[in-house]
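Here you go, one structure.
Omission of a single protein chain aside, the complex is shown with its protein chains in their original locations.
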Amino acid sequence: MIFEAILLTIITASTPLVIASLGELVTERAGVLNLGVEGMMIMGAVGAFAVAQMTGSPYIGVIAGIVSGAVFSLLFGFLTLTLVANQVATGLALTILGLGASGMLGESFVGIPGIKLPAIAIPLLSDIPFIGPILFKQDIAFYLSIALVLGINWFLFRTRAGLKLRAIGDSHGSAHALGINVIRTRYLAVMFGGACAGLAGAQLSLIYTPQWVENMSAGRGWIALALVVFASWRPWRVLIGGYLFGAVGIAQLHAQIIGQEFGIAIPAQFLSMLPYVATVVVLVLISQNRRTTLINTPASLGKPFVPDR
Amino acid sequence: MRIELERRPRASKLHALLSPLLALALTVFFGGLMFMALGKDPLSALYSFFIEPLLDTWSLHELAIKAAPLILIGVGLSVAYRSNNWNIGAEGQFTVGAIFGSILPIVFAGWQTPLTLPMMLILGALGGALYAGIPALLKAHFNTNEILTSLMLVYVAQLFLDWLARGVWKDPKGFNFPQSVTFSDAATLGPMFESGRAHWAFAFALIAALLTWIMMRFTMKGFQVAVLGQSERAGRFAGFSSRRMIWFSMLFSGALAGLAGISEVAGSIGHIQPIISPGYGFTAIIVAFLGRLNPLGAIASGLVLALTYLGGEAAQLSIGVSDKVTRVFQGLLLFFVLSCDTLILYKVRLVLAGGKSEGKA
Partner (left out) sequence: MTEAAIVPLLSVRKLTKLFGTFAANNGIDLEIMPGEIHALLGENGAGKSTLVKMLFGVLSPTSGEIVWNGTPVSISSPGEARKLGIGMVFQHFSLFEALTVAENIALSLDDNVPLSKVAEEAAALSRQYGLPLDPSAHVADLSVGERQRIEIVRALLQNPRLIILDEPTSVLTPQEADKLFETLDKLRAEGRSVLYISHRLEEVQRICDRATVLRHGKVTGACDPKSETPSSLARMMVGADVASVERDQSVAIGAVKLETRNLTVAARTPFAVSLKGISLSVRAGEVLAIAGVAGNGQGELFDALSGEFPQADANAVLLNGVPAGTLGINRRRLLGASFVPEERHGHAAVPALSLSENLLLARSQSDRAAFLSGGPLGLIRQGTLSDATKRISAEMDVRKASIDPPAGSLSGGNLQKFIVGRELDRQPSVLIVNQPTWGVDAGAASRIRQALVDLARSGSAVIVISQDLDEIFEVASQIAVISEGRLSAPYPAGEMTMEKIGLLMGGMHDGSNHPEAAHAH
């Protein structure tokens, strides 16, 4: 079934976008703008690949990817939260350093065949026709992405800690005056964002294309950032947006084949541009509505905070 | 133990000067540790990374060649960042500048006059500016975040260049190499000195830095950049238009990136090929920050960052480490620059458990 196959590839292509974007959503809900998603993702990818190679276990690799992303994000946290450095510039620095460091760390892995994470079939559910193989015979990253959407939604809107995190994102000054520990919460939010980006990276190097290629994140971190804006900081919309973006990425592959059938040779480069162009177009459409953007954006996003003591 | 910040009553001029130097020192120190971790003798590795490239004429020329695009782009970015417009797509503007400028020597290869080269440079700057005009338009009229759009457009530009070099612009007599025809002499940026390869782009960079510094320091335009960059509201009160500043800063930085692109192609490479930049557009972000967003500072920092490229190549040859260390050095440098900048606005103190504070820096 071709349709089923296409859906499966879309899901695999979308999952890293969804995961990384969810992590950034939590970070931004706490009022921190971390533009280093691309860097954390690629560090997760190389960390996951390396550890999977060394241990032979792709699952330990996944954990390593998560840890790499989280640890790497601490650099960002230290600079922006403790030293109050400019968040935009520090995020860029994280990306530049991540791309460089991963290139160096991964150099010896170039060309080595990777270890692919196997799919896990959920008993009974995976036997449901059509839906079963698509939704219940997936890899761990997919299951985690769904769990994250549910979990983050619950956390943000149903728990006291989530309420505090949203409060910090709305006004860090007021939160501090009420005795909420702004900096500690933000560190945790930044690390959560890093962990998610790392997991997304692990998905890339262990599932999507199980090998190590330099710069293999190919701008997905940035697309994940755009996705947060697209989703107006709501977990469910990240899921929807993620699949739309993933579908665009897959569409380019199929467009070429379809084009050839009709005798039209669309150059591969133009098709590869599609996800990036689509991101720009979507950003423009979203930002058209200034009112919604203003209401949804966490009010203290990107602003420096120095507590008085 | 924790770190506490106390805002200085006013920005420290001393630390503004010291901070880039301190950042450099920290980068070298941690670079040494990194070489040690790689199993190399740190001192000799650092020597071959940072000192050796400065010792002969050939490599000084290479330094100027690599510094030229970094300074040109960095100068433009420092203006854009000061005005709070975050153009991070200079790599794309560099690429499009190169493409625009190359139209003459590739499509109109027969037109070889003294005007050819100046026209190419103008076209290059125009191309870069137009390409930066896209995120400018989107920000000014649709309120779209320029960081993401300018960056997405980098990928688009690079893919377009790839298509040109492998497709329509491929030299039919080029044995199927993905390359255009080689530019004629009339379309080539000549060397500045007899002694080596360094071409006029380096002079352009110095002139651009100087003129931009004068603009920023002495004219209303520079004042507008400073005011709007710090507070859009105060800028509006002064009667300055932040929308026009978006256009100005994006087009200005785009034009310089485009000029860097065509200069690189017409000066160093001599034809169009799929990849024309080792990430100059991104490295120039570091140049801008290390230069403290000051156009003259960008000259010094451009030279330092150019040295990291050369050092990477040298270290690969002499001690056999990957030239990827270059990017790591560059990333570390930006991190330390941003950390050290904290000292300009804040006193940093270490607080030991128990609440007693010990003054420091």
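To keep things simple, chains are lettered A and B as they appear, and every chain counts its residues starting from 1.
The definition used in the following text is that a residue touches a chain if its C-beta (ideal position, glycine included) is under 8 Å from a C-beta of that chain, and two chains touch if they have at least 3 such contacts.
Bear in mind the structure is a predicted one, so any value in this text is a computation, not a measurement.
Colleague: As a test of the contact rule: which chains in view would the missing one touch?
Modeller: Result: the unshown chain touches A, B.
Colleague: One chain is left out of this view; which of B:207, B:234 or B:350 touches it in the full complex?
Modeller: B:234
Colleague: Residue by residue, what part of chain B touches the chain that was omitted?
Modeller: Counting only chain B, the missing chain is touched by 6, 9-11, 218-221, 223, 226-227, 230-231, 233-234, 236-239, 355.
Colleague: Since one chain has been left out of the picture, which residues of chain A touch it in the full complex?
Modeller: Looking at chain A, the ones touching the missing chain are residues 160, 163-164, 166-167, 170-171, 173-180, 291, 294-295, 298-299, 308-309.
To be clear about the criterion, only the chains that are shown with their structure count from here on.
Colleague: Where on chain B does chain A make contact in their complex?
Modeller: 3-5, 7, 86, 88, 138, 142-145, 147-149, 151-153, 155-156, 159-160, 162-163, 167, 282, 285-286, 289, 322, 324-332, 334-335, 338-339, 341-342, 346, 348
Colleague: Applying the document's contact rule, which stretches of chain A touch chain B when the two form their complex?
Modeller: Listed in rising order, the residues are 35, 75, 79, 82-86, 88-90, 92-93, 96-101, 103-104, 107, 218-219, 222, 225-226, 229, 267, 269-270, 272-273, 276-277, 279-280, 283-284, 287-288, 290, 293, 306, 309.
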